[in-house]
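Beneath this line is the structure, given in structure tokens, with notes to follow.
A single protein chain has been omitted; all remaining protein chains appear in their positions.
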Amino acid sequence: MIWNSMSDFWHMGGYGLYVWGSVGVCAIALVWEQVALKKRTQAILRSLRRRARAEKMDRELA
Amino acid sequence: MSYRLINWFKLSSPYSFFPLAGRMIPWFWALALVFGVAGLYMGFFVAPTDATQGDSYRIIFLHVPASWLSMFIYIVMAFWAGMGLAFNTRLSSMWALSLAPTGALMAFLSLWTGALWGKPTWGAWWVWDARLTSELILLFLYLGFMALHAAIDEPRRADRAAAVLALVGVVNVPIIYFSVKWWNTLHQGSSVSMTKAPSMAQTMLWGMLLMALCFWMYSIAAALTRLRAVILEREAHTDWVLRLPEATA
Partner (left out) sequence: MSSLRPPETARALGLAGTDAVLSEPQASPFKAMLSVLRRDLLLAMRRKAEVLTALFFFLIVSSLFPLGIGPEPALLRKIGPGVLWVGALLATMLGLQRMFYSDHLDGTLEQMVLSSAPLPLLVTGKVIAHWLVSGLPVVVLAPVLGLQFDLDPGALWILALGLLIGTPVLSLIGAVGAALTLGVRGGGALLSLLVLPLYIPTLIFGAGAVQAHLSGQGAGGHLSLLGALLALTLFFVPWATTAALRISLE
């Protein structure tokens, strides 16, 4: 282990802002991509379900 | 016909590939996680502090993998777009379309981490070094691909037009890189260069490679997820989609 303490690790030799800024944005970007994908999938599934319900109703009325 | 030949063509239909993609995604996530943990451990807990750059150099464990992936994904995207254009296979074009946003994200991350690395190292948020500048142009190429595809309503025409653009782009990428490198060395002393990373200790190299593998596995997982969404959207009129359990509430 190269760090003497947790605060040393956080501090990153004075460059904490830059290092954790990078790590942070990468993490946020990855999470955001997954959230966006989830929303996209849910949207298409929702529209497919709506269509299935509509067709079912049409068949029942017919 | 050999068994392999039959198998291959079967996979090129969205109908066959959809469930396969669904099964593959968790595996790629698992690999991404394993490589990521190993890589981050290597990079943040094993690799020593650099003599000249201090601990700020650790950003390369994110910057370099993102750069590599952004370039790799562009080539793969252009390849599959070209395949779709040449063989008229829908799935190839859909795969290229699915790769683009992930590749663009990698390019963006490369630029962001590059800026955050540049500031402590050379005092400026943006340095017009050859790699960063080429990365910026690569981001424009990705955005152009996505914009052209989005602007054309008819999906097959959009696929084909974007494929031509991607192929033109992939030919241009080495030319652009070379010209930017030329421009950069003539205008600045070569003291400012992303490629002059600290002399690589073994552990640093390992950290970078592991993180590159992590990003690669993640990109495949993300693109496959997107591919499934694209397939659902494009094939929404087909029988098999309408019969999917998720689609019938």
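Things to note:
Order as written gives the chain letters A and B; numbering starts at 1 within each chain.
FYI, a contact is a pair of C-beta atoms (placed from the backbone, for glycine too) under 8 Å apart; a residue touches a chain by one contact, two chains touch by 3 or more.
In this text, all values refer to a predicted model and were calculated from it rather than measured experimentally.
Across the entire complex, contacts from the unshown chain go to B.
Remark: the omitted chain is touched by one listed residue; of B:Ser179, B:Thr203 or B:Thr248 this is B:Ser179. Across B:Trp126, B:Phe140 or B:Trp206, the single residue that touches the chain missing here is B:Phe140. Note that of B:Val34, B:Ile75 or B:Ala161, the residue touching the chain absent from this view is B:Ala161. The missing chain lies against chain B, touching residues 137, 140-141, 143-144, 147-148, 151-152, 157, 160-161, 164-165, 167-169, 171-172, 175-176, 178-180, 182-183, 186.
Operating definition for what follows: only the chains that are shown with their structure count from here on.
Centres computed as Cα averages put chain A at a distance of 17 Å from chain B.
On chain A, the positions that touch chain B within their shared complex are 1-3, 9, 12-15, 18-19, 21-23, 25-26, 29-30, 33-34, 37, 40-41, 44-45, 47-49, 51-53. Chain B meets chain A in the complex at residues 44-49, 54-56, 58-59, 62-63, 66, 101-102, 105, 108-109, 112-113, 116-117, 119-120, 218, 222, 225-226, 228-229, 232-233, 236, 241-242, 244, 246-249.
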